[in-house]
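This is the structure, below, for whatever I ask next.
As you look at this complex, bear in mind that one protein chain is not there, while each of the others sits in place.
Showing chain A:
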Amino acid sequence: MSAAPELIVKGLKATVDGKEILKGVNLEVKGGEIHAIMGPNGTGKSTLASVLMGHPRYEVTDGSVTLDGEDVLNMEVDERARAGLFLAMQYPAEVSGVTNSDFLRSAVNARRGEGNEISLMKFIREMDNKMELLEMDEKFATRYLNEGFSGGEKKRNEILQMMMLKPRIAILDEIDSGLDIDALKVVSKGVNSLLGPEMGVILITHYQRLLNYIKPDYVHVFIQGKIVKSGGPELAERLEAEGYDWVKEELGVEDETVGQKA
């Protein structure tokens, strides 16, 4: 790959059903950096993740997003993926009749491009290795995509996809929700195994807990549809200890949510 990735979000505003959810988000993420976005429920964090990936439900009304200088907002969802964006989803869709491994190989090949398809043996070897690291039963390869997976299994599967696709910018949307401590450790191990100058990470979470396992370089507080405060890891610790009330006080807001529940 070329130089270290760089995602720049400027003044991003977006609506759903006419209601503004994102109210001017600014964020810069470079390769090798981990940015944690923290905030209470309903403040628009997950919307940010969906909008960056291009979910058709949301309409961008203002601002810009570039990845390595390329205009992301003009790209289709699949083009964003092929450009190196990845979103580990909170509620991944289920697709019956399509095995996990068939899907994953199609995705890997879509990312690699025509004429550069991965050989079957190499693919299987790589998938086996990563599944082992994520402590996934080998049966997962032949199960239908997310169908009947438990919450924790879905999360592992998202991380497996991320590890296979090797994105330039990975957005992890509440990858810790619903995980017990052992599963959380495994998932974190997967994420950490990928860290390096080739990839930037946006971690969206309610809880500081995740940040014990994946250490952020920057922490941002998300309230009322935008980033209201940024700092280092010490900010997460203070949030953990004191909650969000002091931030709200500083800002002079009572209700931190935005529009409808996101």
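Here is the rule we go by: contacts are C-beta pairs under 8 Å (C-beta built on N, C-alpha and C of every residue); 3 or more make two chains touch, one makes a residue touch a chain; residues count from 1.
One rule holds for everything that comes next: contacts and distances are computed from a predicted model.
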item: Protein name, per the UniProt record, of whichever chain is missing from view ("Aspartate carbamoyltransferase", "Protein-methionine-sulfoxide reductase catalytic subunit MsrP", "Fe-S cluster assembly protein SufB" or "Ni,Fe-hydrogenase III large subunit"); value: "Fe-S cluster assembly protein SufB"
item: Among A:E28, A:E76, A:E138 or A:E249, the residue in touch with the chain that has been omitted; value: A:E76
item: Omitted-chain contact residue, chosen from A:K13, A:H35, A:R111 or A:K155; value: A:R111
item: Touching residue (missing chain; options A:Y144, A:Y213 or A:Y244); value: A:Y144
item: Chain A, residues in touch with the chain not shown (by the definition above); value: 53-57, 76-78, 80-82, 86-87, 89, 92-98, 103, 106-107, 110-111, 144-145, 161, 165
